[in-house]
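This is the structure I want to talk about, given as structure tokens.
For subunit A:
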Amino acid sequence: MSNNFAIKTIDLTKKFGNFTACDNLTFEVHKGEIFGFLGANGAGKTTAMKMLSGLLSPTSGTAKIADYDIYKESEKIKKNIGYMSQKFSLYDDLTIQENINFFAGIYGLSNKLIKEKSEVVINELDLKKQQNKLVGSLPLGWKQKLAFSIAIFHNPAIVFLDEPTGGVDPVTRRQFWDLIYQSAERGLTVFLTTHYMDESEYCNRIAIMANGKLAAIGTPKELKESNSSSSMNDVFIQIARGKNYV
Partner candidate 1 sequence: MFNGFLGFFKKEFIQIFRDKKSLLILLGIPTIQILLFGFAITNEIRDVRIAILDYSKDNTTKEIISKIVSTNYFKLYKMLRNEKDIERAFQTGEIKEAIVFSQNFGQNLEKFGKANVQFINDGTDPNTATTIIGYTNSIIGQYQNEITRTRQIPLIITPEVKMRYNPELKGVFLSVPGLISIILMLISAMMTSISITKEKESGSMEVLLVSPIKPAVVIIAKVIPYAIISVTIATIVLTLGRFVFEVPIKGNLILLFAEITVYVIMSLSLGILISTVAKTQQVALFISLIGLMMPTVLLSGFIFPIENMPIWLQPFTYLIPARWFIVIIKNIMLKGSDFSTILNETLVLFLMILVTISISIKKYKIRL
Partner candidate 2 sequence: MKAIIAENLSKKYQEVQAIENVSIDVNFGEIFGLIGPDGAGKTTIIRILTTLILADSGNANVNTFDVVKDYQKIRKSVGYMPGKFSLYEDLTVEENVKLFASIFNSKFEENYNLIKTIYSQIEPFKNRLAGQLSGGMKQKLALSCALIHKPKILFLDEPTTGVDAVSRKEFWEMLIDLKNQGLAILVSTPYMDEASLCDRVGLIQHGKIMQIDTPTKIVQDFKHSIFGIESNKVYTILELLRTYQNTYSCYAFGDKIHYIDKRNKFDIMDIQNFLKGNKVENFIILDNVKPTIEDCFMDLMRHQ
């Protein structure tokens, strides 16, 4: 298996009884790539994410995540990935510093390292003055940026983002994407799921799931051209509708 892939799956399948949630998924994500993973509700997105992050064991097929085997090395996978969701990411009733200490502590980072690194992160985010403020008092945009920084604090190879920028204003959203782009250029692989088709256009490549299968994969431009649509929204609607969507 080539070392250029952060994620490589072959015929990855997950069945729940008679129901096939993920049907023979074969794809790869390059290192340092921003990869968008789209699908309607119930298309199998969440199941795929759970398998890739080592939370769920596949029924059949193989996959390597950050060069670790999905069956045998799920604990190592967990150590080498980061996760951020819009629903839950930080504790509102802890300060910024306490949140960092807590999450970094989970990944077993030494106190010295946490101290050094949190200084860098806090300076980069320009949160020096707010360091000891409760996270709950921060504006949503800052919270999201902080959550992202904490998700990649332990230097994971891959970070999974679940609808990271819902509901923020367009400028803050760009600032968030700046962070993502910056990290990607430093070599981090970003795996993003979203409902928000606008957001998907920021990705380098996109995969669309429909009815448990991989329905399309490519750069936003390629997908738009091959479906002769002007936006990812239209592409998505065409693909998802084509698969007898209810």
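The set was built so that all candidates are chains of the complex that A comes from, given by their letters.
The definition used in the following text is that contacts are C-beta pairs under 8 Å (C-beta built on N, C-alpha and C of every residue); 3 or more make two chains touch, one makes a residue touch a chain; residues count from 1.
Treat the numbers as computed from the prediction; the structure is a model and nothing was measured.
For subunit A, the touching candidate in this complex, among 1 or 2, is 2.
Every residue of subunit A that touches candidate 2 in the complex is listed here, in rising order: 39-42, 139-140, 166-172, 174, 177-178, 181-182, 184-185, 195-198, 201-202, 204, 219-221, 231-233, 236-237, 240-241, 245-246.
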